[in-house]
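What you see is the complex with one protein chain gone and the rest in place.
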Amino acid sequence: MSTRIPLVPENIKPLPSLKGNEGMLSWVSSVDHKQIGLMYLMSTLVFFIIGGLEALVIRIQLAQPEFDFISPEVYNQMFTMHGTTMIFFVVMPFLIGVGVYLVPLMIGARDMAFPRLNALSFWLVIFGGILLYYSFLTQSGPSEVGWFAYAPLSEKPFSLNKGPTYWALGLLAVGISSVSSGLNNIVTILTMRVKGMTMRRLPLFVWMILVTSFILIFVIPIIASAFAMMLLDRLLDATFFTPAHGGSAILWQHFFWGFGHPEVYILILPAFGIISEVIPVFSRKPIFGYSFVAGSTVAIGLLSVGVWAHHMFAVGLGNVANAYFSLASMLIAIPTGVKVLNWVATMWGGKIYFATPMLFATAFIIEFVMGGLTGVAIASAPINWVTTDTYFIVAHFHYVLFGGSLFAIFAGVYYWFPKFTGRMMSETLGKWHFWLTVVGFNMTFFIQHFLGVMGMPRRTYTYHDLPYWGSMNLLSTIGAFVLAISVIIFAWNIIWSLKHGKKAPDNPWNAWTLEWYTTSPPAVHNFDLVPPVRGRRPLWDLAHPDQLDEPNSKVV
Amino acid sequence: MANNKMLIGFFVASESIFFVMLILAYVNFHGTVTDGPTAANSLDPLRTGIFSLFLLASSFSMWLAGRSLVSKNHFMMKIWILVTIILGVLFIYGQASEWMGLIGQNITISRNVFGTTFFTLTGFHGFHVCVGLLMLTILLGLAMFGDFKGPKSDGVECISIYWHFVDGVWIVVYSVIYLWAFF
Partner (left out) sequence: MNIWQVLSSTWNMEPWVLVSALAVLVAYGLGTGFKFTKLSALFITGITIYVLALVSPLDYLGRTYLFSANMIQHILLLLVVPLLLLLGIPKTLAEKALAIEPIGAVMKVLGNPIVAWFLGVGSMWVWHLPSLHESVLANDNLYITQQISFVLIGMIFWWPVFAPVESRRLSPLVSTLYLSSACLGCTILGMLITFAGAGLYASYMTPVDTIGILPLLRGELCLTPGVDQQIGGLTMWVPGCLIYLAASMVTIARWYGAPEDYEISSNSGAEGLLTATQENK
């Protein structure tokens, strides 16, 4: 580095902290993308713990046949709130939040394109969460109709309580938040990249956020309109989804899954992005087939919006529709498989260093492939008819969302924690967390494949004492408690490391993307200087001026 | 900056999906109504058509306001924004009186699926027109205080894009609800 050019006027004020004299106000009023990102992450941790406690209540109720730990109504409320919380208030805001934190850093920008819109997006999530959880204070409690809220069950004659109304209002708020953060990300990525950071050199995480943002802005309006219709039905006696008055309950399913299936990719694509950042760094190799990973993301994004009807095989759309949608759904396995192969090929022959982020990333590949394979199986209509609404489906989507998204989230937290806070997380606690998570997760959910094949229905608050069902469910419940312990360790690790963690250098993992160039934690203005970007690994080029990456190198 | 216009462009794209879904709901129930009010027996395409012309004209006047901005004709820009607002208000008046008439005949959102889909679709569109009018009023107020001297202003251009979008949506909505029922 011979000369560097300063970017912006000096700003030596450090990141506002809770201890500073401005206190909470500096956070609440913040429009800084890093602070908003951290607030996203902290609030998702809170929601994660709430959602996890709901899951524990479910598992306790199911631990024994014909158990009556809670009433059927409370059970229904628990699985509704668990699903809604985990999807809309944990995984989505986490991935958006980590994106908000990292995208400007990775592309060498000062902030998001629209910082105030960014703050609005965050506070709308909190507002939505309050609306959703406020329903616990209404006389008959929260929604009991599941996260999919099928009509006519969610309609007035069947759900007279206020729960579904609050549910729809809360999710509408989150929906508006998601669209606005999607718009913000798209504009930021398309217009705020530092010179030299062309679209073909974007870090893969940014690519995935870009594609996810496009999915967000095009599919959230689908569910927003459906929520509006549901609210009109409930509040003004409109008749969209009430067959008794000429409406159509199937229409709700089309609208819901028209959103619901792309939503799956909203939840997994940024997770793919995290994995695509972590694996090369800890294998000490550039990502294998950058363009395939990025291109297959676009393919997944486009395919995802056209295959929702595979959630509706049991409705009776007709054999022709079932056949077409089975085939189209299976096609998604191709770009997804491309990604998995690329990650494995990146690890192949690399000098793999199993720090906690890499452990989670490696486990992610294995668990996600399990979930993916059962996914291809149930994309086939006949298998789907047998397994639909059984614990096989529960196992499948937990392998995708927990074994997939959440493992990637853990990898991301361990990977970027030094950048976020300036301190390393404890590796010892991290390894305990990892192994307990792997054991607890597989113990809880693997067995549910068998329960599902044996015909145990989901969303049913108890079951008869059939052979093995009791012991298998008990095993699953024990697994859930192992998971709970692992989450406690994780939370403790965060709290402990914030205070006592080892001081982190700017680039503790020897990574190659721009966020590692600035200080840990980054200054308010992100960068004093941005190194020249002439390839996909700017920091590698900086450290090895004699061995520059080929611009757009196609070899590995 | 190109940022603002890009944002409003993608926002409008996102909004159009919202309207597509409302229109699909309308189309889905078109023809399933067996008794009670339908588009064909309770709407007046000619009257609404005339009020629609006001909205179309307002798009044109908004375009003229943009032209005045480019040519730095501050006075004419204010006039054209004012004309746009007046035309938009006339359209909303037309829609409000149509609603009042229908509700007077006991055709409401809860009467049958026609009422449900009709009021939802036109209501959401009317809501967007009102939001547009609000923004135009703010624009006019700021212009009165001397803002937007031209030749460029993201504020004027973005609101103009939104306004054209609202207008475009109405063309589709009018075709689907009124023209489809009568032709």
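A and B label the chains in the order they appear, each numbered from 1.
Keep this in mind: a residue touches a chain if its C-beta (ideal position, glycine included) is under 8 Å from a C-beta of that chain, and two chains touch if they have at least 3 such contacts.
Since the structure is predicted, the reported quantities are computational estimates derived from the model, not experimental observations.
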**Report entry** Touch criterion as defined above, residue of A:P65, A:P243, A:G306 or A:P505 at the omitted chain
**Finding:** A:G306
Report summary line: Out of A:I36, A:A109, A:L169 or A:A511, the sole contact with the unshown chain comes from A:A109
Report summary line: Among listed residues A:G260, A:P286, A:G371 or A:P531, the absent chain is touched only by A:P531
Query - Residues of chain A in contact with the chain not shown - result: 1-5, 7-8, 107-110, 191-196, 198-201, 291, 294-295, 298-299, 302-303, 306, 318-321, 324-325, 327-328, 331, 529-534, 551-552
**Report entry** On chain B, residues whose C-beta touches the chain left out of the figure
**Finding:** 20, 24, 27-28
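In the analysis below, only the chains that are shown with their structure count from here on.
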Report task. Would you pull the chain B residues touching chain A in the complex into a rising list? Result -> 1-3, 6-7, 10-11, 13-15, 17-18, 21-22, 25, 28-29, 32-34, 109-110, 112-113, 115-117, 119-120, 124
Report task. Mind listing the chain A positions that touch chain B in their complex? Result -> 113-114, 179, 182-184, 186-187, 190-191, 217-222, 224-226, 228-229, 232, 236-240, 245-248, 251, 255
